[in-house]
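A single protein chain has been omitted; all remaining protein chains appear in their positions.
Per-chain numbering from 1; labels A, B and C assigned in written order.
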Amino acid sequence: MTDLRPPDIVRSAYAELIVTDLGASKHFWVDRLGFVISSEEPDAVYLRGHEEFIHHSLILRKGDVPACSRFAFRVRTPEDLDAAALFHTERGCEVRRYPAGATRAVGPTVRVQDPFGFVVEYFHEIEWIGHHHQHYDQRHGASINRLDHINLVTDDVQALYEWYMALGFGLSETIEDDDGTLYATWMFRKQTVHDIASTQGSSPQLHHLAFSVPESHHILGLADTLGACNEYHHIERGPGRHGVSNAFYLYLRDPDGHRVEVYTTDYFTGDPGHQPLRWSVNDQRRRDFWANPIVPRWYEEASRVLDIDGNVQPLRKRGSDEQRITVGADGLGVTR
Amino acid sequence: MTDLRPPDIVRSAYAELIVTDLGASKHFWVDRLGFVISSEEPDAVYLRGHEEFIHHSLILRKGDVPACSRFAFRVRTPEDLDAAALFHTERGCEVRRYPAGATRAVGPTVRVQDPFGFVVEYFHEIEWIGHHHQHYDQRHGASINRLDHINLVTDDVQALYEWYMALGFGLSETIEDDDGTLYATWMFRKQTVHDIASTQGSSPQLHHLAFSVPESHHILGLADTLGACNEYHHIERGPGRHGVSNAFYLYLRDPDGHRVEVYTTDYFTGDPGHQPLRWSVNDQRRRDFWANPIVPRWYEEASRVLDIDGNVQPLRKRGSDEQRITVGADGLGVTR
Amino acid sequence: MTDLRPPDIVRSAYAELIVTDLGASKHFWVDRLGFVISSEEPDAVYLRGHEEFIHHSLILRKGDVPACSRFAFRVRTPEDLDAAALFHTERGCEVRRYPAGATRAVGPTVRVQDPFGFVVEYFHEIEWIGHHHQHYDQRHGASINRLDHINLVTDDVQALYEWYMALGFGLSETIEDDDGTLYATWMFRKQTVHDIASTQGSSPQLHHLAFSVPESHHILGLADTLGACNEYHHIERGPGRHGVSNAFYLYLRDPDGHRVEVYTTDYFTGDPGHQPLRWSVNDQRRRDFWANPIVPRWYEEASRVLDIDGNVQPLRKRGSDEQRITVGADGLGVTR
Partner (left out) sequence: MTDLRPPDIVRSAYAELIVTDLGASKHFWVDRLGFVISSEEPDAVYLRGHEEFIHHSLILRKGDVPACSRFAFRVRTPEDLDAAALFHTERGCEVRRYPAGATRAVGPTVRVQDPFGFVVEYFHEIEWIGHHHQHYDQRHGASINRLDHINLVTDDVQALYEWYMALGFGLSETIEDDDGTLYATWMFRKQTVHDIASTQGSSPQLHHLAFSVPESHHILGLADTLGACNEYHHIERGPGRHGVSNAFYLYLRDPDGHRVEVYTTDYFTGDPGHQPLRWSVNDQRRRDFWANPIVPRWYEEASRVLDIDGNVQPLRKRGSDEQRITVGADGLGVTR
């Protein structure tokens, strides 16, 4: 009955964002953030960080409406593609298979639409780029190393958590209340704090993509550069230290409003029996360890998501209970 | 007529804060911020940073009402004390002379109350402590190096600016509008951006004391420690990069609400003919180079000031025009 | 035939060092480096880093002769202990089983002596300590996070490489010549550059234990503290950037001469098909990316190793070919 096992997901590997002005997006992601261009097409740019040895971790594709069209999990073996297809078929999801090259530089893929409305692409093969991580002369911006995780907005944090547990993820941290109601979760396959996280709100939406950088000063340096260039409007929240994950962070919005986190130094979660760290929704340090206030739009705004046919999905409206509860805690205008 | 020259002020050298709970204050300034204790008395503690070779840069004195009782300028020669006395006497200020030891470890002083309501102590001699700056094993908190500057709240920024120009200060930076109205000024005697700065508001008040630390990571480390100890409520604003002065900063409030800035890397201003950098009050980067919003209380709250007889001075009420103008710029709740 | 699979090793988890003066060792490892004490016994101290959620990563045990008595691999399941026993029995190794508690806070263990002379302890269970990584107020020294890897000296780098490949390790980097002769290898189970590395020389010896710290400034801070305390003789090599692994490093020698590396920011190796990076033994940047000279004793000295009965093992003498080849490259007294 090995067929019933979930696919052996290695990690979150890439995402595709629909952007309305490819030139403006390249300026932001490449010139400012410091991504490396792997390939360009008339309507798309394939980007990677300096410690990614594969073709891309981010595809920017020209379109009319800003959105996230899909994100991708790498699986351990080619057979895990079958496991992924079966896992989703049995759960009533739309599942489609694509041949090698349907996504540039990537082998055969299984594309599914999950019950939450997210299009997920499973793949095993991808072009190996080689070791370029020590080209320090080519690093700039925030010295982007690699895609770390993907944060999803959902109106049902509990259900999304259960879904990813069924897919074999580990749980590293939560925000919850005394009744055990989950407000947000952090879940991992690779040995870090997360590959997938969830935030409560109108669904389905992409909250942000997060990329790992070497040290905190690289994040400060990016903010300085955006200030110098009068492009500070891209900065949304931070820099700060997360309570959850313990990482040092800065949130930015790209020219289409897609949120990106640059991020450094979370911790190892690879031990068997690793226990989750559960934060109270009333702990003011959970979202910012220094209890700095969170700008409301960080809770309220996110990127729309395309369905498997490429249509913008409608939102199931829901506000953030966490945000309501914490007015008086980290809501703006109340503290500080 | 050399008597008419202003005193040759070397730099801002120390300040005295009245605190209501000396134990709580010591915990904050010594255990958390990382000051070194030079001397203790039943009702006072004398503190210094690791790169201060003299007895103290901060006196915490027990009292009933939190306030700043005075701040001090070191002058180049003993004769400059006479120049200081004459300068203020001629301008109608109350001037008092004290013998050596009236302020612990300090030689004879001239204490004046300036037209803005601030009590300023001039001194030349102070006990030399020696070179302790390389005791890295004793550094902790933010690794405080030295008092850098003192920021005053005044209802007449223009007059305070002219006063300090008459005292021989240089002007390094301003915030002003197109009509040349000054909203804030930064003025120096030592070869840095400032010894004295002014912020507009109800007068007289002390806005903050600022202490220099080695590198930005020391500031992040202090914030992390305050988070870890559940003492994050001391953090008021930042960390961030100032537009003005270019320094990396964090503002804290001590147990009595006195504001302290920890601060690193401003620039050399010692060249003859050094020109001021004039920021428009409409430049969103002037107060935070990344245009992060300023918490309103940073503009609105400050420390009361004692008069030369030790009484709390009444406030001449005035709101901050800068804050009003920039609602919509860096005011909270509007941007971000 | 699943019995023939190697044990599923999660990572290098702890090591035991024999030290001759427990007080001196505690001073070095705890007061200076910044380890946390989990437990103490009259003849032993159990230490961990701030991001280790288990009981210990280092045991310091009082003895007459400085040595490494064993190091330990954590395995994924209890059944992997059987796999470990079988793997080594079939290869003619001495294998011994111990009940829970034989190593404090650790479940049942399988202890083996491998063909190279190293005593390796396999375990699955160990006491969970919980999440203490955000106690920033308790961090000092180099802010030690976790054991990262163990570096072994062997007279047969090729054989040791093959042994670990049979145990299921991945190969991340090598130093080799044009003929494919291996001079050093870096091998991993967790998703970093290494759990085990080898250096060529007289065998068997422990070259060093390496512990991960958050950022490079923590390493500089440790060196500053050792200078301040007149304990700089513990510093052996660095700080510097490794060519191999890309990490920022500092090597120290403890009071018994055991070498320890503090280390930050290597890269993710968890992708399927991750390819090794092969450095030429003639590339002067392989050991120090800035080509700073390597002190000879870094090649020449290491810790003796106990056999499974606790006796100091004799050395099979062999100099380092790598060191000979690179006189003229990074040998001292030749360049720079």
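We adopt the following convention: a contact is a pair of C-beta atoms (placed from the backbone, for glycine too) under 8 Å apart; a residue touches a chain by one contact, two chains touch by 3 or more.
Predicted model, so just to flag it, every value in this text is computed and none were measured.
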Per the touch definition above, residue among A:Arg111, A:His217 or A:Arg241 touching the missing chain: A:His217
Candidates B:His56, B:His88, B:Arg111 or B:Lys190 - the one touching the absent chain: B:Lys190
Residue in contact with the excluded chain [from C:Ser38, C:Ser245, C:Thr269 or C:Gln284]: C:Gln284
Omitted-chain contact residue, chosen from B:Gly141, B:Gly170, B:Pro214 or B:Pro293: B:Pro214
From C:Gln134, C:Ser216 or C:Gln323, residue that would touch the chain that is not displayed: C:Ser216
Footprint left on subunit A by the chain that the document does not show: 134-138, 140, 215, 217, 221, 224-225, 227-229
For subunit B, residues in touch with the removed chain: 10-11, 51, 53-54, 74, 76-77, 124, 128, 130-131, 133-134, 145-146, 190-191, 214-216, 243, 246, 265, 267-268, 270-275, 277, 289
Touching residues on subunit C - with respect to the absent chain: 216-217, 220, 223-224, 226-228, 230, 232-233, 235-237, 239, 241, 243, 248, 284-285, 289-293, 295, 297, 332-333, 336
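The rule is short, and it goes like this: only the chains that are shown with their structure count from here on.
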Chain of greatest Cα-centre distance to subunit C: B
Centroid distance [mean C-alpha coordinates] between subunit C and subunit A, Å: 34
Distance between the centres, which are taken as Cα means, of subunit C and subunit B, whole angstrom: 49
Multi-partner residues of subunit C (at least 2 other chains): 134, 215
